[in-house]
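One chain of protein is taken out of this complex; the other chains stay put.
Up next, chain A:
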Amino acid sequence: MADFFNIKARQAAAAQASSSKAPTTKQEPNRLQPWVEKYRPKTLSEVTAQDHTIQVLSRTLQSSNLPHMLFYGPPGTGKTSTILALAKQLYGPELMKSRVLELNASDERGISIVRAKVKDFARQQLSAAPSYNVMVEDKDAEGGVKQVKYRDKYPCPPFKIVVLDEADSMTQDAQSALRRTMETYSKMTRFCLVCNYVTRIIDPLASRCSKFRFKSLDQGSAVTRVEDIAKLEGVRLAPGVSEELVRIADGDLRKAITFLQSAARLVGNNKPAKGKKRKVVEDEEEEDDRMDVDSAPADSDVVTLKTVQDIAGVIPERTMDDLENAVLSSRNKKNIPYAAIANVVQEMIAEGWSAAQTVGQLFERIMFDERVNDVQKMKIVGYFSETDKRLVDGADEHLAILDLGLRISGVLCQG
């Protein structure tokens, strides 16, 4: 899609955030960005797997009206990307800056700030849309670049948008303060709240919004997206790797893409800037980077399942076997094999395996293990619950994991 304008829009967004600094600097070439940013969807239609939401939002593009909205869902499912893309498509580069206010958890957001910043912005006069005969280039058009009217391309509806990203980290008080503000200015302002945990948004606020749930990305479409990116970057994937990437990332596309990038670098595909020194690259801004696959080295090695699992911090089956065997060796015995379990756990801790990962993988195994009967499983789940809580509270991992192992083992030896 129109990359030239997106770059401008991005600069505009950056300039808005840093009001004092003018964007006089040259934009960093796209290829030197982390891939998650490079492949952030730039239009609604590029957002994968959120079909329902996208369908509804695309309709609002035509109708030029918008309700207050609440986007919620797990990390890396496209919430921020969607609202930014929507805003861009509504206003285009010229108006993005004056019509959209983006606040997020990295901004100070106590009550006073919400009052001040949001009110100030909401109160401002609507900036005028470019007059009807301003032309822009449309790179999407069939048959190459075409001149189209700005207002035809961007509807420029007569309201402003306040995006409160990561709204779940706003205090209750700040949220309450927002209620009035939302109503007072609703004629000219739409709010979009974005969060991971919808339950952290107070009811009166949530009930004022149309809610859009962003699903954890399912295999099909996420896999396609990963494969597309791999193709554009010239990374060769062994069969099954793209599925594995999405599976390990737990439906979080951002994570899947980061893993992909790291895997690509690891197998030696690190020549994206080959033959194109930085200075050269700067002239290429206007070039459609998505078409630019020529720098893909033909001899790049293949990313394998093992590479991917290594990178994702998945604990190898062998290590998990050791742990599970040590724990289960108490079956039909009188005593818990303390030394055996303690040794495996100590080893795992020294290897640096994340406790959360250990707990997750152990759970998968024990709960589907036929050697453990149902009554025992019911007791064991409780221990997993306790351990998870402890880890989140910041308890020591070594003690927590060792305790978990011993307790599971204890359940088995009673039986």
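Going forward, a contact is a pair of C-beta atoms (placed from the backbone, for glycine too) under 8 Å apart; a residue touches a chain by one contact, two chains touch by 3 or more; residues count from 1.
By our rule, contacts and distances are computed from a predicted model.
Here one chain is missing from view; checked against "EKC/KEOPS complex subunit BUD32", "Enhancer of polycomb-like protein", "Replication factor C subunit 5" or "NADH dehydrogenase subunit 11", UniProt names that protein "Replication factor C subunit 5". Within the set A:T184, A:N325 or A:S354, the residue that contacts the chain not displayed is A:S354. Only one residue in the set A:N196, A:S221 or A:T304 touches the chain that does not appear here, and it is A:N196.
Those residues of chain A that touch the chain absent from the view are 13-14, 17-18, 20-21, 25, 27-28, 31-38, 74-76, 80, 104-108, 110, 165-166, 169, 196, 252, 254-255, 258-259, 261-262, 265-266, 268, 270, 272-273, 311-313, 335-336, 338, 342, 349-357, 390-400, 402-403, 406-407, 409-410.
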